[in-house]
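Apart from one protein chain that is not included, each protein chain of the complex appears where it belongs.
Right after this comes subunit A.
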Amino acid sequence: MTCLETIQAYALRSIGIGERLLPRSDFTLCQQFTLIGSGVIWNIYFALFALILGFALSVSVGLARNANSALIRKPADWFVFVFRGSPLFIQFFLFYEAFTLLPKQGIELNLGFVEITAGTRWLTRAWAGALIVLFLNTSAYAGEIFYGALRSIPKGDLEAADAYGFSGWKKFRKITFPTMLRLGWPAYTNESIFLFHATTLVYFSSFPAWQQKGDALYYASYFADKTFNPFIPYPILAGYFILLTLAIIWVYGLIYRHLNRHLPQASRPRLRARPQLVR
C-alpha cells in the first residue's frame, strides 16, 4: 500500500469513512500519521462545539455570580464549585453512568395535546454525552474567568457610561460586555487550550469508541499497544497538538487584536504567546 492509498483509506476513518479494519501488522509511519491525524477530527469537534456552546453559558454564569439576588447567585456559585472542584475524569464517569440509567426506550413527554418520545440512547454515545460534560466543564471554568473580569472592570468606565446616559441593556452591550471580554480574554485563551487538551480524555473514560472510531490519543495508544513502541505514535500526537495549540493562540490573538482595536497602536496589549497556568 502506498502512502497515498493509506491516506485515502484512513484519513476519515475516525468518522467511519474508508477502510473498516484498522492496520494490524507491519505498521508504517504513514499509517500512524494518517490515523492519528484522522482522530484529531474528534478533538477539534469536541473543543469547537464545547467552546461555542460554552461561551454563552459561561458569560451567563459570570453575570449570575455577580448578581445581587441570592436566588440567581447561589446556583451559579454551586455550579462553578462543583465543576471546578472535581476532576473532569470523574465527571465523565458520573455523567456516563447517569445517562445509562435513563430508560432505554426513551422518556414519554406528555404535552397535553401530543405525546413525544424523547430518545435517550444517543446520550450514552461520546459525540453527545461527552460533549455535554465538556460543555458544562468549560462553562464553569470560563464563567469564573468572566466573573473575575467583570469584577475588575475599572470603576471609571462604568461611571463614564452613567454620565453619558447609558443604562440597562445598552450599558451592558456597549460598555460592560466588551470590557469584560477584553480583560478576560488572555485567561480565556488559556482555558480554551486546556479544554482542547482535555478532549483527549473522552475515550479513556467510560464513553466507548464505537467501531474503533476514536480520537487522536485513542489511535496513538492503539499503535503504542500494538507495536510496543511509544516513541513513534506519541511524538506524532504531540506534533499535531502543538500545531493546533499554536493555531488556537493565533486565532485568539486575532480576536484579541479586534477587541483592542480602539486603543492607540503603541498601547495595545499583546496576547502573550506563553499562556499562564490558570486552570
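Basically, a residue touches a chain if its C-beta (ideal position, glycine included) is under 8 Å from a C-beta of that chain, and two chains touch if they have at least 3 such contacts; residues count from 1.
Keep in mind that, in the parts below, contacts and distances are computed from a predicted model.
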item	value
"ABC transporter permease", "Acyl carrier protein", "Sarcosine oxidase subunit delta" or "histidine kinase" - which is the UniProt name of the missing chain	"ABC transporter permease"
Touching the absent chain when the full complex is considered, from A:I90, A:A128, A:A160 or A:L254	A:I90
Residue of A:Q8, A:T245 or A:N260 in touch with the missing chain, whole complex considered	A:T245
Touch list for subunit A against the chain that is not drawn	25, 81-82, 84-91, 93-94, 97-98, 100-101, 197-198, 200-201, 204, 217, 220-221, 224, 226-231, 234, 237-238, 241-242, 245-246, 274-279
